[in-house]
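Missing here: one protein chain of the complex. Every other protein chain is in place.
As written, the chains take the letters A, B and C, and residue 1 is the first residue of each chain.
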Amino acid sequence: MVQGLSRELIALRVARELHDGMVVNLGIGLPTLVSNFLPSGEQILLQAENGILGYGRISDENFDSDLINAGGQPVTLLPGASFFDSAASFAMIRGGHVDVAVLGGLEVSERGDLANWYLPERGGGSIGGAMDLACGAKRLIVAMTHTARGGRPRIRTRCEYPLTAPGVVDLIVTDLAVIEVGPNGLTLTEVAPGIDPDYVQSQTEPHLHRSPTLHEMEL
Amino acid sequence: MVQGLSRELIALRVARELHDGMVVNLGIGLPTLVSNFLPSGEQILLQAENGILGYGRISDENFDSDLINAGGQPVTLLPGASFFDSAASFAMIRGGHVDVAVLGGLEVSERGDLANWYLPERGGGSIGGAMDLACGAKRLIVAMTHTARGGRPRIRTRCEYPLTAPGVVDLIVTDLAVIEVGPNGLTLTEVAPGIDPDYVQSQTEPHLHRSPTLHEMEL
Amino acid sequence: MIEKVFATPDDALHDVPDGATIMFGGFVSAGSPSNLILALRRRGTTGITGIANNIGLGDLLDVLCEKRQLAKFIATFAIRASGGRASRFEEQYARREVELELVPQGTFVERIRAGGAGIGGFLTRTGLGTVVQEGKRVVEAGGVEYLLELPLRADFALIKAHRADRLGNLQYRYAGRNFNPIMATAADIVIAEVEEIVETGEIDPEDVGTPAVYVDRVVRCDPVPVRWEG
Partner (left out) sequence: MIEKVFATPDDALHDVPDGATIMFGGFVSAGSPSNLILALRRRGTTGITGIANNIGLGDLLDVLCEKRQLAKFIATFAIRASGGRASRFEEQYARREVELELVPQGTFVERIRAGGAGIGGFLTRTGLGTVVQEGKRVVEAGGVEYLLELPLRADFALIKAHRADRLGNLQYRYAGRNFNPIMATAADIVIAEVEEIVETGEIDPEDVGTPAVYVDRVVRCDPVPVRWEG
């Protein structure tokens, strides 16, 4: 069986997209792990949509129910943090002041449509802040496994699940590959160590252009 | 010559409309004087649209350019005061959280239209917060002289000056009278001491109903 | 002076009628008015339309499902796509015993802000091209299409702050702000649960998060420990 990246390594690869001075919102689930791999010596401000800019690591010491991130996890604060209410928080998100949002995905289409909130086979799901983050962030990175259980490709010609937002995804990072979403469709730019580009294509519904600089991820 | 109320006595009469627990915005000019006549022992919160709730008297001691009311005058703070930005301030005003606004007037029509921002003969005027206060306050009191220079009635069948807002005035307090604005037009409820109701009518363009309880103001 | 301090959460809710529309502040465990929620359960008010960011997610709102006090809920997060044991709300929703309106979180809080700020509606891109668009007007402005979203108000708002003064000024703490200051502007009667009540003037005017004008009732309660375990 082909062995792709672990969740931690997907998070590590996503973290390489984040640079000094950026404001970044990490969605619930896998994206949360990205906070463990932020580049050191660079100032990256993590935004939690429940009203914190500049939180640090997830920490259970001195649990305070009023000091949590958007996933409900207790967090520490970095120097220069600030608090604000939810209207101000979504003004920040919707107004394009978040440089990068990293969200989990259920499906991404070749046009960059994202479906990540509703799972028809469970008949359940909630919107939370996902639609606003998907529409508002300057750059949207989706971090997910390349296929769902049973091998069903998550990267699809068009999404079958209810959309979070149409045409919003900029970059897809999976356990198998890094794929850019552009006006001409999807471009495979990196493969996970030991993964063949043909194998990535076989696990992907739409055609993947291959970048002239296609290479193995450096982790 | 008939002698109506001084500006101070108009302000005193307006102050009688204000009661415990009310949030009140006093416009620039004559309305500002109302703050000198607030009922003692009652908690009335003065709102300044530049972002203060709970300011006190106008005071020149220790002038601080950051502690002014909406007329630019230095003010003191009462216990329980708070500061907020202009978006929050006008959310408070537009959202109907100000119980009473007291504004100056150039003209008021019998339907309660208010004109108070533009003086055609000077070719000048500015809107400031007047339109929002006129539309947003739960109750709008206009304090003004009954006639303009030259004896031109300010209370008119319809306003000739550009409107601040249509159909918003609840009560008019002038140097000559107190007049209620209702669905059936204008009702004279009080006259200034020594002023004859017929004289008030002669200085007013539209017909004034006379209240069954019409009486002289108690000052 | 108007007396705003109530002795118990139950007193503060004395006139909440069946069928009321009620907002609840809080985001998961932060700034959730847990004592007021428990008092509302004791009161037994039925036919409630609830408005809160989340239910059954580190909050105590799920207790209102024990005796089926909720007729409808407006939320951003109520039904999970994955995870453990279903909440009572999820069970009742699965049986269609309670109605649910899911709203994107930014639209949710902006609708409440509009309700409090006298804004008749606003244009947002959020939800365009999704199920959220259903039944809504699309308005073009500046060459771009937007959804027209409408204000949201309630009969009561139950909120949580850190401190209050007797006049009704509220001070928040950390991420306990969230929806509380916004909901405080958008309900006919606003009831705040706080950890401490001080004399008027003791909260620095710079630190007031909700000005007194918005608050009708204040009740001091020991906070209920809540925590979301996923």
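Methods note: a contact is a pair of C-beta atoms (placed from the backbone, for glycine too) under 8 Å apart; a residue touches a chain by one contact, two chains touch by 3 or more.
This is a predicted model, so every value here is computed, not measured.
When you scan B:Met22, B:Ile93 or B:Val173 for touch with the missing chain, the hit is B:Ile93. When you scan C:Met1, C:Ala94 or C:Val139 for touch with the missing chain, the hit is C:Val139. Of the listed positions B:Ile10, B:Ala48, B:Ile155 or B:Met217, the one in contact with the omitted chain in the full complex is B:Ala48. From the options B:Pro162, B:Gly185 or B:Pro206, the residue with contact to the chain not on display is B:Pro162. Residue-level contact of subunit A with the missing chain is found at 20-21, 23, 42-43, 45, 47, 53-54, 77, 79-84, 90-98, 135-136.
One chain is missing from the display, and on subunit B it is touched by residues 48-52, 63-68, 70, 72, 83-87, 89-90, 93-94, 106, 117-119, 122-132, 135-136, 162-166. Along subunit C, the points of touch with the absent chain fall at residues 110, 114, 117-125, 139, 141-142, 144, 146, 148, 150-151, 173-174, 205-207.
We take it that only the chains that are shown with their structure count from here on.
The chains that touch both subunit B and subunit C are none; no such chain exists. Each chain's centre was taken as the mean of its CA atoms, and the one lying most distant from subunit B is A.
A summary of chain positions shows that the Cα centroid lying nearest the centre of all protein Cα atoms is that of chain C.
By C-beta pair count, the most extensively touching chains are A-C. Here the CA centre of subunit B is 36 Å from the CA centre of subunit C. One inter-chain figure worth recording: subunit A and subunit B are separated by 56 Å, centre to centre, where each centre is the mean of the chain's CA atoms.
Among the residues of subunit C, those touching two or more other chains are numbered 113. Annotation for subunit B: no residues touch 2 or more other chains.
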